[in-house]
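The structure follows.
Removed: one protein chain of the complex. Kept in place: all other protein chains.
Up next, chain A:
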Amino acid sequence: MNPNYQKYSVEDFTQDEQFRQWVIQRDPESEAFWTEWLDSHPEASGKVQLARAFLYALEEKNTALSTDELTSITDDIIRQNKQVVRPLWSTPMVRVAASILVILGLGYLFLVHQPASSRLDKLAEISPVLAVNYNEIENTKPEPQDVTLQDGSVVTLYTHSKLRYPKQFTPKLREVYLTGEAFFKITKNPKKPFWVHADQISTQVLGTSFLVKAEGNNAKVEVRSGRVSVYTRKDIRAARRLQQKESVGVVLTANQQVAFIEKEDRLVKSVVEQPIVLQKIERHEYEFEEVPIDKVFKQLEKTYGLTVIYDPVTVKNCFITASFSDESLFERLNLICRISRATYEIVDGQIIIHSVGCDNK
């Protein structure tokens, strides 16, 4: 189906749509395709990398706007319609395109007992800008306090929490350092990723909204919606040393959480204790009458944004009659498993169904 890429010249590559999708649009699917293609055609690597470098050389500083921003520009233009064109560079460009909810509490008691100098050394290693040229705010009042950052992001600091942020964000990154707990509302800017550093882990904002919190010495990140990736200190260090763009962080999506196990220095991914409904489902869609079980699983996946893994062949004769109202996810799973003589477990933030089938009719 694909063109005969083996015969392509450097110039042919630069004009190939699939290739341009990868290099210019940074499309992840195309990237996967080319990575795989290169693995099986190492002899073409020279040409491919040259074509890639050629397009990169022509590229400009990445000024690309996200789909959301483009949609809002379109809306603005259509709405202003016949009005006089206003000088646009006078309009404020700061717009909260995504609100992100973060609460970080990171082994607070543990941290204060550490000598301050060693914490600062660690911080300087991760983010030099936060170690030299920064502002620091501590909330000593009993009620939460709002801090607005220069990019328009708003951080709600909880009591006894401290936030450190650079006087000027670097051109490529927005980084802050937190001890305690905070709630973040981040202005979306794909060109400048937002990082929340803490002593043990770092969280990168990839998507829209999430919640992070921690207990005792073990930091914990919970995602309500959207996507974040979480890295241990060690991961970050390794990634920076190897100059890799991709490192070994854990990506979390809605209703997933990750706990930092200090003793083992690793992150363990699972499902949050109380998964929330992400997508409101019409009541009648929760009335199941002799419905194949996979339909029920699909409905749960849609509702909670979590993956349900099961063997479709084993469960093909399982039918469910039930009606859900306001049970939690786990109550629903228990009910379904009881009816179908199955069990479930949570592995790596996914729901695994163990079924022996329903063939006794």
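Note that a residue touches a chain if its C-beta (ideal position, glycine included) is under 8 Å from a C-beta of that chain, and two chains touch if they have at least 3 such contacts; residues count from 1.
The criterion applied here is as follows: contacts and distances are computed from a predicted model.
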item	value
Choices "ABC-2 type transport system permease protein", "Cytochrome c oxidase assembly protein CtaG", "Sigma-70 family RNA polymerase sigma factor" or "Methionine biosynthesis protein MetW" - which one is the UniProt name of the chain not shown	"Sigma-70 family RNA polymerase sigma factor"
Contacting the left-out chain in the complete assembly, out of A:E11, A:E29 or A:D146	A:E11
From A:R52, A:R164 or A:R233, residue that would touch the chain that is not displayed	A:R52
Sites on chain A contacted by the missing partner chain, in the whole complex	10-11, 14-17, 20, 24, 38-39, 42, 45-47, 49-50, 52-65, 67, 70-71, 73-74, 77-78, 80-82, 85, 87-89, 93, 171-172, 243-246
